[in-house]
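All protein chains of the complex are present and in place, except for one that has been dropped.
Coming up: chain A.
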Amino acid sequence: MSLALDLKTQTLASARRLAGDSADLGALEAISFPERKTERWKYTSLQALADGHLNAVASGELSQPLPALSEFVVTITNGILSSSTLPDGVSLKQESPTVNGLETPFAVYNSAVAQPVVLEVAANTRIEQPIHVQIQSASDVPAHCNPRVVVQLNNGAEATVIEHIHAEGQSLTNAVTALITADNATLTHYRLQGEHASTLYIGTLVIDQQGVSTVNSYQLMTGNRLRRNDVHALVSKSGAELNMKGIFVVRDKSHVDNQICVEHSVPNCESDQNFKGLAGESGKAVFNGRIHIHPGASGTNAELSNKNLLLNAGAEINTKPELEIYNDDVKCAHGTTVGQLDPIQQFYLQSRGIPAAEAKRMLSLGFVNELLMSLPHEKVAEWAQPWLEAELTHASPAGDAA
């Protein structure tokens, strides 16, 4: 039997165990898992899942707790809410509204089985401190979990959410995160993904701008055994604005696949995607940035940039902008590049006494620094900078000139 069929059988069986025999699994039954040749999964093999992650639910504990980046923390362990401290104006429910834009079979499976954590910010309320949502998982054996977080900002609400994913051992995090904004809402969203290299992550992030709202999303990630991020942004009310910035770093044999789709369905909205990628050793990164401008979405201003740095031969980056435009009256700029460290820059640093390996580290960090510097929350920047710096340093290939 093919892996795709295996995965379908496994998820259906798991869904019956987790959701009960009476659960409606129609959507899951109707969907197919990706085959080797499925275009959207072309560069990401699911072979690692042959280890059987979907047959068991993760139940381990982290070797040490994550640091709290705010006074307000929500912790979801192995897919289940384990604790929460929230400010006034934010309520927590465990009943999910319908989440639009979920398309992958993994997201559909999550919909069938997840115990959602819904954070709702009251209308016209400004939450000063960020809410740190820790999504953690651990397992010594191949196993998975299904966290589902929905952040809902009502009219005029303003908040910052740090979505922080961490996993250890052989855990597969199969996640759905949805950000839903009403009129005049402003959401700042961070996504920090620095799980252990042995873990897997497959997730969909939905940004559903139902109202005239502003969403700023900063997505920082390192690679692991398998990381697949589907980001589906629905910019669906005139005047809405979406800014996404991201950094991905793949070293050793790690993998990151970002599939981003921004849909403009109404006139006069703005979106910007600016991602930077770094790949070293045998790391592999995929970036597919899609902008879909529907008929009638005139006056759209959409931008996409993905610049990448290959640190050595053997590393791989596949990047593709994908524009689908059904309108004349739009501005749509895009650019993707893959380059290498500039030998002249490296020589300049070395000529000032800076050893080659350190020069490479400085140049790599310099490449992503502009984005790191723009993080509006100091606590996040303080945490993110050494994390990414360590990622750029730790895996300097052996035998590299020092």
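Going forward, a residue touches a chain if its C-beta (ideal position, glycine included) is under 8 Å from a C-beta of that chain, and two chains touch if they have at least 3 such contacts; residues count from 1.
Going forward, contacts and distances are computed from a predicted model.
One chain of the assembly is not displayed; among "Thiolase family protein", "Pyridoxal 5'-phosphate synthase subunit PdxS", "ABC transporter ATP-binding protein" or "1,2-phenylacetyl-CoA epoxidase subunit B", its UniProt protein name is "ABC transporter ATP-binding protein". Across A:51, A:103, A:316 or A:358, the single residue that touches the chain missing here is A:358. Within the set A:30, A:313 or A:344, the residue that contacts the chain not displayed is A:344.
By the touch definition given at the top, chain A reaches the unshown chain through residues 343-345, 347-356, 358-359, 362-363, 365-370, 401.
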